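Apart from one protein chain that is not included, each protein chain of the complex appears where it belongs.
Think of it as A and B in the order they're written, each chain with its own count starting at 1.
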Amino acid sequence: MIWNTNLRWRLPVACLLLEVALIALFGVFVRYDMDADHWVQEKVIKNLSTDLENEFYYRYPSFQDVHVMIFVGFGFLMTFLQRYGYSSVGFNFLLAAFGIQWALLMQGWLQSFDGRYILVDLENLINADFCVGSVCVAFGAVLGKVSPVQLLIMTLFQVTLFSINEYILLNLLEVKDSGGSMTIHAFGAYFGLTVAWILYRPNLHHSKERQSSTYHSDLFAMIGTLFLWMYWPSFNSAISNHGDAQHRAVINTYCSLAACVLTSVALSSALHRKGKLDMVHIQNATLAGGVGLGTVAELMVLPFGSLIIGFVCGIVSTLGFVYLTPFLESRLHIQDTCGVHNLHGIPGIIGGIAGAVTASIANIDLYGEEGLAYAFGIERSKLNWSPNTQGRFQAAGLFVSLAMALAGGVIVGVILRLPFWGQAPDENCFEDAVYWEIPKEPKSTALRSEDSSIKPPEP
Amino acid sequence: MIWNTNLRWRLPVACLLLEVALIALFGVFVRYDMDADHWVQEKVIKNLSTDLENEFYYRYPSFQDVHVMIFVGFGFLMTFLQRYGYSSVGFNFLLAAFGIQWALLMQGWLQSFDGRYILVDLENLINADFCVGSVCVAFGAVLGKVSPVQLLIMTLFQVTLFSINEYILLNLLEVKDSGGSMTIHAFGAYFGLTVAWILYRPNLHHSKERQSSTYHSDLFAMIGTLFLWMYWPSFNSAISNHGDAQHRAVINTYCSLAACVLTSVALSSALHRKGKLDMVHIQNATLAGGVGLGTVAELMVLPFGSLIIGFVCGIVSTLGFVYLTPFLESRLHIQDTCGVHNLHGIPGIIGGIAGAVTASIANIDLYGEEGLAYAFGIERSKLNWSPNTQGRFQAAGLFVSLAMALAGGVIVGVILRLPFWGQAPDENCFEDAVYWEIPKEPKSTALRSEDSSIKPPEP
Partner (left out) sequence: MIWNTNLRWRLPVACLLLEVALIALFGVFVRYDMDADHWVQEKVIKNLSTDLENEFYYRYPSFQDVHVMIFVGFGFLMTFLQRYGYSSVGFNFLLAAFGIQWALLMQGWLQSFDGRYILVDLENLINADFCVGSVCVAFGAVLGKVSPVQLLIMTLFQVTLFSINEYILLNLLEVKDSGGSMTIHAFGAYFGLTVAWILYRPNLHHSKERQSSTYHSDLFAMIGTLFLWMYWPSFNSAISNHGDAQHRAVINTYCSLAACVLTSVALSSALHRKGKLDMVHIQNATLAGGVGLGTVAELMVLPFGSLIIGFVCGIVSTLGFVYLTPFLESRLHIQDTCGVHNLHGIPGIIGGIAGAVTASIANIDLYGEEGLAYAFGIERSKLNWSPNTQGRFQAAGLFVSLAMALAGGVIVGVILRLPFWGQAPDENCFEDAVYWEIPKEPKSTALRSEDSSIKPPEP
């Protein structure tokens, strides 16, 4: 196989063609939804009494937080590799910028189509960010082993599949999944892992040295970790029902994440022969509590229920990094660069199960009669609804997500194996210099405080 | 003394025991407050006409900003040390995640207890973050010299004392302290300094080299500085009264911080023999204006009053770094790693004094009759209230905070001196490798732009 990593025509052509197609489709299909449109007439019809009731003011702070998570959070989380920082941040930037546009169309056709136009408002932007979040997760599994052209192709397909899967779960099965444990995290992780499995590189040990971190690259990664951790309450509440549901989702996520930090630290130390902490666990496992709480975020799990979910996720995730990732690589031939299986895969499944259980035991004592109907969006006409059915649909949703991820991952993986996407040979994986112009290091890396080349100032 | 820094059992056991205890206590005591609960019935009673009036929408943006300050702000501010970045960010993460849970309980019992349950809403989360902020301040004083087990113990006690002190000030003395000059900053700083005094290490010069920064570690620290500086208006207004008070607190803090930057730069240059600026001052003294404005943030100090406070704090804080910190170490045997005395200690006292003065001169001309009553939360029944009394209570609040900090610091310091908490010997202080698995540096630190190990792409 001749490895040609020169992207001079492939990448520009891919980007420009995709963008031109997006512009054409936006021109035909996308218009502003009422809250963002100028038509005063329609506002009167909807009887919006004040500007404050514009959806914008309910969602804008959460939207910006989610936006930070996608671009800085995921982007910097992956800079831990010593020579792959440009690609981590830069390719994540590229795929997310493309993905949100395509997601506005795909999710729009399936969920915001009025027969003629896709009507977008802030909630569509949040949903597009969410959809791209699942691509960022999958990117973590294949990080360092694929070219930007492959990433654009993967994004194109994954956004499409995500939107269909989301439509099945939210509109057909009518499951609750406000923070996306199933639709975003489990789907993204298993999709990415399947792609990584198809793209298995038996000689990846040739670039083993570059798969570790350096002191400063781990600090850059902590920027990503912390912005993900801090803004996760916004992630899990961004598209919740207004008022108490949004409020509750924040409290629950806050609690779960806090508990998760303590168990991640505990396990990280306990599993090291000298009791030392491992940055990989602190960067990743501490976030598992946010993933695990995604499905139940706005439900009545109570603060201590959230703590328990975070407690379990921190333990399971750290154990996964220590025992499962090596096993996946050596036995199942799944090379999971960032360990997304431990951060998004298993915690996503835990979240889905927690959702099924929580829905099954929902009752009027906990929610109130009106509250129960409102929480699960039950219409008067659906008389045969019961917590039990809801629980079973929740479980079904989890299985559908996993099935879609595995099937989709196989198809996309096979497409990405085609030899002309500019992928790097095994010995050049995890290396920015393949796709980036890299600055020469200065002759002397040390900055001297008394530099002889600096003219002394006059006294 | 035999130094055993292996935390393999001590840290995991501490984390897991604490978290299990927290879960149990949350299960017994913590429930959602009305604004986060599903009970529609109660909403009707409170007559919430729209979801927008949910406390959530008044406070959520400020909450997220405060959250960023605690985790990224304090965490990265302390990464200036050359070999202690993992611990700065990581231990701050650990203690804050534990502290917010314990603070929800302690502050809850004292202030949000309805006789049976602690009812939490977003304001509790903000207050928990505030409480932990004071622990982060104290952490700055002992940074590099304590083990994570010691930090967990310190957090446990400090959160407890903070909550009691806060209860005395806000509920018994009824002082104003919306940005916490007294309760958070002065308390946290003098508590931490007292602990540092008890833990005095006479041979710390053995690790002197590691107490300085490197070029890049100072840039990481600026991330912390800037997020603290930018979001401080949110900090000082996060729990202010709705409407004009919150609005005013933002304007005042914005002004104070801006003035503080100019005087910090001025003094930093004036105190260097060649007029050069010192990163330590830019990283820290520029923030003193936010600390100094904490108590009076929502009062009618007028924008120029805020500028004056910032002006003074910048000067005093920079002078403190140049003259006071060395004096404290050599004469009083207080080793203040981050100089919290200059950033939180003195400015906190200035803030407390400014609060007493501002309260004393409050009058109807400035506030209006209704405004005065509202600003100081005076109930009709308290007929003997006068600005003068308020001023004296404010001053009393400052003294109580200092007394609690010193007394508490002595007790906690003595506990932390016990020899089995995994602390490092003097020559290994300020060193990540004691508690962290450190990556090996790559053989060649330079990334070569023309790397011979990279196969050239086809032309």
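Basically, a residue touches a chain if its C-beta (ideal position, glycine included) is under 8 Å from a C-beta of that chain, and two chains touch if they have at least 3 such contacts.
Worth saying up front: this structure is predicted, and the values here are computed from it rather than measured.
Asker: Write down which of B:216, B:392 or B:417 is the residue touching the left-out chain.
Answerer: B:216
Asker: Which residue from A:216, A:281 or A:344 sits in contact with the chain not drawn here?
Answerer: The missing chain is touched by A:216.
Asker: Of B:34, B:52 or B:173, which residue touches the hidden chain?
Answerer: B:52
Asker: Taking the entire complex into account, which one of B:230, B:319, B:378 or B:406 touches the absent chain?
Answerer: Counting the whole complex, the residue in contact with the absent chain is B:230.
Asker: Pick out which of B:257, B:313, B:328 or B:346 touches the chain that's been left out of the picture.
Answerer: Residue touching the absent chain, from the options given: B:257.
Asker: Of B:33, B:65 or B:336, which one is in contact with the hidden chain?
Answerer: For the chain that is not drawn, the touching residue is B:65.
Asker: By the contact definition given up top, give the residues of chain A that touch the hidden chain.
Answerer: Output for chain A: 6-16, 18-19, 22-23, 26-27, 30-32, 35-41, 43, 50-52, 54-57, 60-61, 63-64, 67-68, 71-72, 75-76, 79, 85-86, 89-90, 93-94, 97-98, 100-101, 104, 120-122, 125, 148, 215-216, 220, 223, 274-275, 435-442, 445-449, 451, 453-455, 457-459.
Asker: Which residues does chain B use to touch the chain missing from this display?
Answerer: Missing-chain contacts on chain B: residues 2-6, 52-53, 57-58, 61-62, 65, 82-83, 209-210, 212-216, 218-219, 222-223, 226-227, 229-231, 233-234, 242-244, 246-248, 250-251, 254-255, 257-259, 261-263, 265-267, 269-270, 272-279, 282, 286, 300, 302-304, 307-308, 311, 366-368, 370-372, 374-375, 425, 427-428, 431-434, 437-441, 445, 447, 457.
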